[in-house]
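Of the protein chains in this complex, all but one are displayed in their positions.
Chain nomenclature is as follows: A and B, assigned in order of appearance, with residue numbering initiated at 1 for each chain independently.
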Amino acid sequence: MEKKLWKGNEAVVEAAVRGGCNFFAGYPITPSTEALEYLSWRLPEVGGVFVQAENEIASINMVTGASVCGARALTATSGPGGSLKCEGLSYASRNAVPFVLLNVQRWGTGLGTLDSGQTDYFKETKGGGHGDYRNIVFAPASMQELVDMAYEAWDVAEKYRVVVTILSEAYLGQMMESVEMPEFKKPAERDWALDGTGKKGIGAYSRAIRGGDGTKVLGQTYETIKEEMQRWEEYGLEDADYVVVGFGLPGRISMEAVHKLREEGYKVGMIRPKLVWPYPVKAFEKVNPNVKGFISIESSDFGQMVEDVALAAKKTKRNAPVYLYAHGKGVPGVSTVAEFCKSVMNGEEKEVF
Amino acid sequence: MVKKLPEGLKSHQLCPGCGHGIILRLLDECFEELGIADNKIVALGVGCSCNANGILGGDDFQCAHGRAAAVATGMKLTRPNVCIVSYQGDGDAYVIGLNETLNAAYRNENITVITVNNANFAMTGGQMSWTTLPNQKTTTSVYGRNCDATGAPIHVPEIIANNFDVAYVARASVNDVKHINQAKKMIKEALTAQMNGEGYSLVEFLSGCPTNWHMTPAQANKHIEEAVIPEYPVGVFKERKAQ
Partner (left out) sequence: MKEIIFAGFGGQGVLTSGLVIAYTAARAGLNATWMPAYGPTMRGGKANCVIKISDDENETIGSPIMENADCLVAMNEPSLDYISFCKKGASIICNAAAVPKDHKFPEDAEVTFVDFPEVARKVNNEKGMNIVAAAYIIKKYNMFSDDFAIESMCKFWEEKGKANFNELNTAAMKAGFELV
């Protein structure tokens, strides 16, 4: 297939369209706005629907209505807009509405900044809205992953009847990279979608079908997803003294750093989750049982994913300290990651778990 | 004459004397008489309108509080040939959801919004709403609503009819037979407007809330005639252009 240079925010929505996305509602916010701009002309061109909504809350509710009626619906946002989406995520999860949310993360609390970051990890993987629910969360690290994940997102969302989040980052959205764009595909029949006849039920957990309050069915779904959807990239786990864990762009950069450290003779391995929910606990089963430490590299301020690293280590009985490098805004460079790892290996860092 | 109940209609658990029961029946009669009982989806608001869940028959969907107009927008754009109706209370559509309500009207979305105005937040036990009458006692205006502090009763149908290019806007009441008959015509006008692709339609219903008004059903109906209708006149504020 032909490679072409694409900008992240445009590549991801073009791949979405080719994967069957035919409805978008959203509100402009940096650094995700190009997704909205691109779809404003692209969706009508392919017979889809584009709505510039009055705000983030309305847009996620429009997407809910569209999805309930069988559209492959998308909304996109960043930072503060993501907070406003949370109500909609909770309702969609309750009603098994399988839409897709693209979060092009910007760094920071409150208004934050336009800079890149990974400070929405908790929000996307631990709920965000009220209640107890999970979204499948893709964590792309390259343009090709961004494209492939957007292309697959509705297949997964509709299979399990859950919301899928694509957890992008400002830098990934703004940068350009060569990518192979897939061909258009025909989505599977959405025979559950409301069509006005009263004969369909949207909910795999709808009141009529689920019995009780549906919690049991939903819990089983989440367990199935945990079993089937763990994905990661790994390197040098079997003999690693230290294992670096990172996702998204910092994960990609860390992978380069880990290769460099190996060349220098350090026994370092790497786990890069491709999805951050479900978390790839299975990857940790492949880690050297005598591992001396895990190192979480992330663009958060106080550490977010590091908690899942610690839980995965505990679950797989890798009883080693867990260290954190929280880069804050932007992304760490290869040398920054490598130096922190050396500092851990020299016993100069204090573990957080 | 005993009129046959609409086929899909189920019994409800609303309070005695509440207007919702009559409005839901009227709605179902209109769906049936217009031949769209199996070609409609109702987006339900939160509040006492939640009680409509599953009782109209056919497709419905429980929305988040205040967001039904946005959900209905997404539904209509996905299923343009299906009649899409939102069913919301005044707290839902005019207070927490005022934004979604006005913006859907502003864009002239081809949907029908049914609102039930009972002048209070009934589901949560009778708090003040933007529609609460001046000096009306509620659990959050225990000495009577002081409009100097809270703002005055909101008239959303008039706001929409006077400011936006929409298809049909009316206010109805269900406190007596005359009004009920008039109300049914208004629903049909609104639904027909949508099915003809004329654009946004809204019908507000004045409903009694004997429980939270601390009245008998008969007193509540009388109160509507004497106090509520003078504040919220019944009538058509925007006639359909194409008749």
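Here is the rule we use: a contact is a pair of C-beta atoms (placed from the backbone, for glycine too) under 8 Å apart; a residue touches a chain by one contact, two chains touch by 3 or more.
Since we're looking at a predicted model, the values are computed, not measured.
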Displayed partners of the chain not shown (whole complex): A
Of A:D241, A:E256, A:E285 or A:D301, the residue touching the omitted chain is A:E256
Selected from A:E34, A:E54, A:D115 or A:E349 as touching the chain missing from the view: A:D115
Chain not shown, touching residues in chain A: 3-5, 31, 113-116, 170-171, 174-179, 249, 252-253, 255-256, 259, 331, 333-335
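Everything that follows uses one rule, which is that only the chains that are shown with their structure count from here on.
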Which stretch or stretches of chain B touch chain A in the complex? 8, 36-41, 43, 54, 57-59, 61-64, 67, 70-79, 82-83, 99-100, 103
So in the complex, the part of chain A that touches chain B is made up of which residues? 23, 25, 49, 51, 53-55, 57-59, 61-71, 73, 87-88, 91, 95, 194-200, 202, 207
